[in-house]
Structures are given as structure tokens and as C-alpha cells.
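Have a look at the structure below, then the notes.
Note that this is a trimmed complex: some chains were dropped, and none of the rest were shifted.
Order of writing sets the chain letters: A, B and C. Residues in each chain are counted from 1.
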């Protein structure tokens, strides 16, 4: 990995990557393996956003406790995304509402803004369904899981 | 003869939950497991499918799958009983046959 | 009661194999007999000994293998589904002219008839899939 990182850190190609998450955690592995791509991808100095819509919003729910199903609880990793300079997490408002959820049901995910004296800011941005088409159209690469 | 129906899919992602509800008979039960447990939550767009549903059918949800997904028992619709894996086993033995809505 | 299990999905990607494992453990604790666990469709992928999951995650294959050893479980991988997906034991590898096999300890490869037999001989058959 470090070789690749070096190879690209000097490159002036910077693309807009969107990771689009539409599936719940644990029932399938897609949420976890998507997150693993995001963490590796963070080494490549690209412009990264994550989107959570449909059942993808369930990935961010507070209070996940996987002990009794014998699987690893990977939800704390989302809160570490700020350390990887992944700071744009778009969550669809309508997807939350259909599921009886509000932003208060989601984990608090923040980052320190280096352009603003390292002030702590929320990473999650609520986005209306109608705005998502524009977000997608602004990307160079969409990885959907 | 009575049937235990299991649903392991989110009601928002797949038609399995809806199809299951349309195919239950009196005396049957529905057990929500894995991503199926999201159907047991109060206040969602599909909650009335359970809350206002067929009273002749008993409803269960698997506690370990609720907890994994951050759903507290207080968020579960009152008519849904929460069971653990042992309760899942008991349901399988209590009902004559099981049908998995994959 | 005598309970049979069908697992239709592979490890990690879907929760099916985990759910089946937890169910089987709970059934054994309650004193039920597990007639057989039959692995079909992608379920055959549970039976490869070549997996190396991350150290902080469960090892689904070795979980099954250990449970089988402890309780003398019959873990059967469907031969037709296994051939499509590259799960082989030593005999099958020889017969198919392959230079390696990958079946895990505690699993055996056999025909679909073993699934029908599970349905006939068990009081209940429980299906875990996608």
C-alpha cells in the first residue's frame, strides 16, 4: 500500500470519489467492506465523499452492540473517519424519515477543520432527496456497495 | 398445521416481508431475524403493516439482531415479542413447519 | 427434536451462516439433536480451510469445525454446488485432475440426496439464506 501511496501522493490527478452506501450493516458485509475501501482510499489524496441513503442510513445508528451475534461491531470506525480526512458524510433526510429516524439517532461524527484553527465540526450533512442527483452528477467516480 | 415464517430482509430493501405477510394463515407466526428486524421498529413507513396487522398471526423479533443494529427494545412495536436464539429454537419446535422468506 | 439445517450462503458476505451457527448452538444447548447441516448454493464456501479472516473477527469455518468436533455434527457440502465454486476434497481433486484441495476438517462432500434425507429424517428443517 505504501508504495502506491507514494506513487500517487506526487500525482496531480485529483478526482471526486463518492462511496454510495445503501445497505444495512451485519445482514450483509457490504457496509463493512465499503468502509475498508474508504480507509485505504484515504491514503490517496482524492476528494472523498460518502453518501448514506435507503438502508445505508442504518450503518450510522447509535448503540450498536453485536456481542450476541458473534460479529465485530465496526460502527466505531465511522467516528474515526475524521482522522483519515474523510469529512463529508451525506445522509439522506427522506431515508431517515421513512425509517422513523432523525439525526439524533445517529452517531456523532466530527472532524477537526485545519482551515479553521482545528475547530471540531460535524461530518454528517443532511441532504434532501432532490439534492442527491446533483451530488452524484458532480462525481468522477461512484463506488456503490 | 401451523407455519413459522422467518423474514431476514429489510422491509425497505426487499419485498420478502410484504410477501410473507400476504401469505400467512391463522395460527401462523412470523419471526424477524437479521435485517428483517427493521420491520419491528415503531414509527417507520411500514410499521402499520405490523401494528395494524392480522391479529391471528403472532409476531417475534430476534433480540441479538435488534441489539446489533442499535435498536432498543423500547423502540420495538408492542405486539412484537423479542426472543433470543433459544426462543428461535423453541418457535421452530412449536410450529409444525418453517418457511424462510429469503 | 431432530433438526436439520440448510445453509445457502457463504461466510461473511451474508449473515446466514452466522445465524445458522448461533441457532445450532442454541438448539444443542436445549438438548435437541442436529441431524445434519447441509451447505448448498454459495453455502459450500463455508467449507474451505484456506480462509484467513482478520484476527479481530470471527472465523466462521473454524467455528463450524470446532462445533462439529465437540458435538459430532455432520457437516455436508453439496458436491454439485461445490464443483461450480471450487470446493474440493482430496478424492474430488484427484478425480477432477486438480492439483490442490481445500475442504476444511469436519466437513464432507456428498450429494444432494443428503439434503432430501435431512428433510425426511428430521422433525424440522430450518433454512438460512439470502
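Rule of thumb we're sticking to: a residue touches a chain if its C-beta (ideal position, glycine included) is under 8 Å from a C-beta of that chain, and two chains touch if they have at least 3 such contacts.
What you are looking at is a predicted structure, and each value in this text was computed from that prediction instead of being measured.
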item	value
Copies of each displayed chain within the entire complex, written as a formula	A x2, B x2, C x2
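As a working rule, only the chains that are shown with their structure count from here on.
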item	value
Chain pair with more C-beta contacts, A-C versus B-C	B-C
Computed distance of Cα centres, subunit B from subunit A, in Å	30
Interchain centroid distance [CA atoms averaged], subunit B/subunit C, Å	26
Overlap residues in subunit C, where contacts from two or more other chains coincide	15, 19, 22, 130
Subunit A, residues touching no fewer than two other chains	26-28, 69, 71
List of subunit A residues in touch with subunit C within their complex	26-29, 69-72
Residues on subunit B engaged by subunit C in the complex (per definition of touch)	6, 8, 33-35, 64, 84-86, 88-90, 92-93, 97-98, 100, 102
Residue numbers on subunit A that touch subunit B, as the complex places them	22-28, 54-55, 58, 61-69, 71, 73, 75, 98-100
